[in-house]
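Pasting a structure below so you can have a look.
With one protein chain withheld, the remaining protein chains of the complex are depicted in position.
Here is chain A:
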Amino acid sequence: MAGSNPNAKPMNLTLKVWRQKNRITDGGIVDYQVKDISPDMSFLEMLDVLNEDLLRKGDEPVAFDHDCREGICGSCNLFINGRAHGPEQGTTTCQLHMRKFSDGDTIVIEPWRATAFPINKDLSVDRSAFDRIIQAGGYVSVNTGGTPDANEIPIPKDVSDRAFEAATCIGCGACVAACKNASAMLFVSAKVSQLALLPQGHVERKTRVENMVAQMDIEGFGACTNIGSCAAECPVGISLENIAILNQEFISAKATSNNLA
């Protein structure tokens, strides 16, 4: 393997994996042994090894979500040893490497747990609740026409930086998974504050926050108690300041919008 550490010894691990047939049936923890895991493997590659073993034995492989495996798409979402995306800070599951574990370790792997994120199968959860929240207002309406000039709308550098920091949210759902209340406030606040900071977002500013919060409540996410575990587990470091901005936006929208319903 190019770039691998020749001194790294392969590891043998015990995995305790949540297995669940479908949305309706109950699940449970099943123990598996995996052997000769390279410390250079990513966590998902380790699971690939497990699944190849299971396929060879004629067992059903463990279902888990993944796509880009580069920490960008937000698809991979595993609750590893009691932490969202595992023990390392600022990392998605796919960017977590096996060198963070030791030979002989027992690793507990669970799906995100939230009423709003029903389990599809094994470790794969349905996060379409997030999509519906974005559909409720997490967008900017643009009229068609000629291409506008770049930099036509002046935006101060620090404002665009803060908006960009909020925009880095990949929608993985670690905030919901880590939160004691399964609250989606960090996710919603990232989108609301990103668009509230930029002039392009001002047209729908009030309806956006009203509709997104209403949809968040409909989906059955909990209420924020400012614990801060969401920001601590967020792989891209979305800050709690965004939740304060969301609260501000919500209060001012409710007080001043023309929406009487």
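Here is the rule we use: contacts are C-beta pairs under 8 Å (C-beta built on N, C-alpha and C of every residue); 3 or more make two chains touch, one makes a residue touch a chain; residues count from 1.
In this section, contacts and distances are computed from a predicted model.
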item	value
Chain excluded from display, named as in UniProt, from "Succinate dehydrogenase", "Acetylxylan esterase", "DsbE family thiol:disulfide interchange protein" or "Iron (III)-transport system permease HitB"	"Succinate dehydrogenase"
Residue of A:Leu44, A:Ala182, A:Leu195 or A:Val236 touching the missing chain in the full complex	A:Ala182
In chain A, positions touching the absent partner	16, 18, 26-27, 29, 79, 81-83, 87, 108, 110, 113-116, 178, 180-183, 185, 213-214, 216-217, 220-229, 232-233, 240-241, 243-251, 254, 259-261
